[in-house]
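A single protein chain has been omitted; all remaining protein chains appear in their positions.
Moving on to subunit A:
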Amino acid sequence: MTAVEAAPRRAATKPDEAPPSRRRRRWLGEHPLGLLFSTPYLVFVGLIFAYPVVFAVWMSFQDYFFAAPGAEVDRPFVGFDNYIAVIEDPAVWRSFGNVGIFLLINVPLTVGLSLLLATALDKVVHARTFFRVSYYVPYVTASVAIVAVWLFLFTSNGLVNQILGPLAPDPSWLVNSGLAMPTIALFVTWKGLGFYILLYLAALQNVGKELYEAASVDGAGAVRRFFSVTVPGVRPATVLVLLLATITGANLFTEPYLLTGGGGPNGASTSPVLLIYQKGIEQGNPDVASAIGVILIVFVLVIAWLQRRFAGGEES
């Protein structure tokens, strides 16, 4: 019926000209009202995220510094000079190496522990809310407040070394160039776990119970059910956790700033973002800082792409 009515209308228009409603749809989509609703967010993304990124890229090609409005200053185009300065700076290489170590420890731990704990929490019947809140509290508590506790735990005379006794590392955790970054990675894993557990808990609600029942009927034990049903069932959540843990990890700043007193010992825990802060804000070189920032964005994008490529599967 519809086709019969539509045919004369189509015949009434020129062959190379789409009807006005189709043209409108092409530009505004099937639901033009949706565009109206999404505009505020698009403006927000444009102003708060896209503009600063574009501005940072532009800065990274200038001899740029922040100046008073109206001040006559010379900020010429310098091509790749800032990038060359960054590449020649061993501190930058070291900071990327540090954050690489951090990600190698933090991301797998985050994924593994949050999935395991979420699975366990999903099965808890008694005191479920208590456990969920307990895991979430570190996440919502400011790092500044928690750092004091970790300093108390990991200093030379701290609780951890007292328990370890003769096995305690010397120099101690946070002043040991081999252990400072792993300690920070542990801290960040512990602090962020609550958020990722929540993501997995939500994902677990979508894994059909009948799958577990079928696996049980087939003789699968708890471990087999976990690897054959749970892990594939929450794969989209795993990709999300991987991406979020990598992005937040690559932006590491507060913990080395506070826990190891500005990236110590000897820069062993300096992260690229801490270096960006030092160079861009403290030292007044936002051009060099922007170049580090652009390289960091590329670094994160490459890792994220690899994660999607190898962990995403068809679901993602």
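A few remarks follow.
Everything below uses one rule, namely that a contact is a pair of C-beta atoms (placed from the backbone, for glycine too) under 8 Å apart; a residue touches a chain by one contact, two chains touch by 3 or more; residues count from 1.
The working rule: contacts and distances are computed from a predicted model.
Chain not shown in the complex: UniProt lists it as "Extracellular solute-binding protein", one of "NADH-quinone oxidoreductase subunit K", "Extracellular solute-binding protein", "Sarcosine oxidase subunit delta" or "Phosphoribosylformylglycinamidine synthase subunit PurL".
Among A:50, A:73, A:127 or A:298, only A:73 touches the chain that is left out of the view.
Contact with the chain that does not appear here is found for just one residue of A:32, A:171, A:208 or A:232, A:171. Looking at A:60, A:183 or A:285, the residue that reaches the missing chain in the full complex is A:285.
Think of the hidden chain as still there; on subunit A it touches residues 65-73, 91, 148, 151-152, 155-156, 171-172, 174-175, 177, 260-267, 278-279, 281-285.
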